[in-house]
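Partial complex: the chains shown occupy the same locations as in the complete assembly.
Think of it as A and B in the order they're written, each chain with its own count starting at 1.
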Amino acid sequence: MTLPLQAPQSAELYLAVQHFYARQMQLLDDGRADEWAATFTEDAVFAANARPEPVRGRADIAAGAREAVEQLAQDGLVRRHWLGMLSVDARADGTVLARSYALVISTPRGGQAGVHVSTVCVDVLVWDDEDLLVRDRHVTRDDLV
Amino acid sequence: MTLPLQAPQSAELYLAVQHFYARQMQLLDDGRADEWAATFTEDAVFAANARPEPVRGRADIAAGAREAVEQLAQDGLVRRHWLGMLSVDARADGTVLARSYALVISTPRGGQAGVHVSTVCVDVLVWDDEDLLVRDRHVTRDDLV
């Protein structure tokens, strides 16, 4: 097991990825679907074992998010996406492989908060100037494994 | 979306805030109410959508925490405060704006652990020598939004 965190560069990267996810999840959970979709590349692919086909491209990713945001508002639910247990590998081609657990917490208005689903999220991240963007995301729900 | 984490200074700050929260939450959950309150400034304001009025000043914040600690002991409950999805912005005036999700996990003695509440925590942190302190905290419970 190598822990490539001795070099300051790697520590910076690990933190940048943490911060990226914090902001990305807050955008989604705040209902800012288009800003959230802007954290994916134009040609990003978002695959999930809960869906028959991957969603392809930022426009479709944004459309799906807007739909989900509206549905949650109709249902009176607040969702919070937590990422944790993050491991990060800088790859030779300049992309970043990030693997994390993602937990979705759901709270009905006036009701009891609880765990909605537990998932594993594997991302290929790329640099766009000083920002990270998701180029490939694969989310695996634990209940559907 | 800017990720101001390229500079070592910002990475240091992000980590300092993470570590601050880890220690702060451990103090509260360990029932060390006065030490926990000492992580707020003397004139701190603690507002929450679950309370009609903010609590003002470290002394009242400590009193409230002592009361909560006693109540939990009477009820035979262990509470754990988890903070995550932390975003940090260093501001021009030297203060630090920190926004995070806070999840409260509750376990009755001999019983089943579960999510108690899901919240968003927005803090203004200030430096006191090498320590961070909370000057303003605003906690929003998702069930009361």
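To be clear about the criterion, a contact is a pair of C-beta atoms (placed from the backbone, for glycine too) under 8 Å apart; a residue touches a chain by one contact, two chains touch by 3 or more.
On a predicted model such as this, the values are computed, not experimentally measured, just so you know.
*Asks:* Copy number of the whole complex, given 2 identical chains are placed, is what?
*Replies:* This structure file describes a complex of 3 copies of one sequence.
Here is the rule we go by: only the chains that are shown with their structure count from here on.
*Asks:* Could you please state the distance in Å, as a whole number, between where the Cα atoms of chain A are centred and where those of chain B are centred?
*Replies:* Centre separation, chain A to chain B: 24 Å.
*Asks:* With touch defined as at the start, can you tell me which chain A residues reach chain B in the complex?
*Replies:* 8, 11-12, 15-16, 18-23, 25-27, 35, 38-39, 78, 80-84, 105, 107-115, 130-132
*Asks:* Going by the contact rule set out above, which residues of chain B touch chain A in the complex?
*Replies:* Residue positions touching the partner: 1-3, 5-6, 8, 11, 14-15, 84-88, 99-101, 103, 114-118, 142-145.
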